[in-house]
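As you look at this complex, bear in mind that one protein chain is not there, while each of the others sits in place.
So that you can tell them apart, the chains are marked A and B in the order they are listed, and the count of residues begins at 1 in each.
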Amino acid sequence: MHQEHDMRPILKHPLNVRIFHYILLLSFLPLAATGLLLFFKPLSQEGMQLTYDVHIIAGIVMALDAVAFTIMAFDRVVQFIARVFSFSGRDVKWFMVLGGYPQKFLLGKKVPIPPMNKYNSGQKLFGACVLIGGTVLILSGLVLWLIPHAAPRDIVWFLGQAHLVSGLVLTAFLPVHLFLAVYRFDDFKAMMIHGNVPYHDAAEYTPLWVKNEIAPVATNGEQLTSK
Amino acid sequence: MNKKKHLFAEDSFFLSRRKFMAVGAAFVAALAIPIGWFTCKLERRNEYIKARSQGLYKDDSLAKTRVSHANPAVEKYYKEFGGEPLGHMSHELLHTHFVDRTKLNS
């Protein structure tokens, strides 16, 4: 039953994705913090101005990150959309056991879960929320920042609400995302460091992906010897 | 950075060409349609002001009398009560003075 761990690397997160993710991470954390401050307004006038400035600068960074990635890696964006909006009976079954995580953490027992593709159903839901929420945040943020006076009043109000709701939803996802990211340490290292997951990890968590979409990369001597 | 070379990668053509086009088009449309709608609303932001002004110009063009000096009620006012424009009564009731508000104290 116990196999040797197959450590052969599979490229899961290419370099451009990792750079995009890093910039997103570094801009979103200050955005979430300053966003909450802007909502509750606990600081002095000077403090709020600083908060506002940080929010704007981080927002510009995030918007540029998103635009640049969309333009430079349009194929990956399309693939990501196709993945997160794919839906099958497996997703229903996955959500019925919540991926087996509560059972694992709370009861210490393993329940069978349906085979997943590159992203499991929870990751797909999160991905869809980030995609839609992020777009809403960027576009509404631009209007609220640049033309709250010129845009029609009701639309500005609506965009304000949309900005608030999207921001709160994505901020609420943040601790869950961080916890599960660290829990899946192989995937964590792939996203934060070298992009690769070991074969056994991929086969365990993302069997459909390995089965349907993974192909060997043409190898040459140079690649094999490089460490 | 990429110290550990990978032996496997995902087949970048896992989406059919057709599906790729469809998803890409849907994505672009989902962005472009709301932005287009918004731009249109933004450009029409002053229409309500123009519509109200048009309402007043319509009132003007429909009016029996369109010049102030021909208003029979105004004539009647001056004849029965006000005298004449800039006259004594006008000075008392219809004219005023202004206040230099840089010199007020409380």
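The working rule: a residue touches a chain if its C-beta (ideal position, glycine included) is under 8 Å from a C-beta of that chain, and two chains touch if they have at least 3 such contacts.
In the analysis below, contacts and distances are computed from a predicted model.
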"4Fe-4S binding protein", "Sugar ABC transporter permease", "Universal stress protein" or "NADH-quinone oxidoreductase subunit C" - which is the UniProt name of the missing chain: "4Fe-4S binding protein"
Contact list for the unshown chain, restricted to visible chains: A, B
Touching residues on chain B - with respect to the absent chain: 41-42, 44-63, 65-74, 76-78, 80-82, 85-86, 90, 92-106
Chain A residues that touch the omitted chain in the full complex: 38, 41, 43-46, 48-49, 51-53, 55, 144, 147-154, 156-157, 160
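Everything that follows uses one rule, which is that only the chains that are shown with their structure count from here on.
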Whole-Å gap between the CA centroids of chain A and chain B: 40
In the complex, chain B residues that touch chain A: 1-12, 14-15, 19-20, 23-24, 26-27, 31, 34-35, 38, 41-42, 45
Chain B contact footprint on chain A (complex, rising order): 8-12, 15, 74-75, 77-79, 81-82, 118, 135, 139, 143, 147, 150-152, 155, 194-196, 199, 209, 212-217, 219, 223-224, 226-227
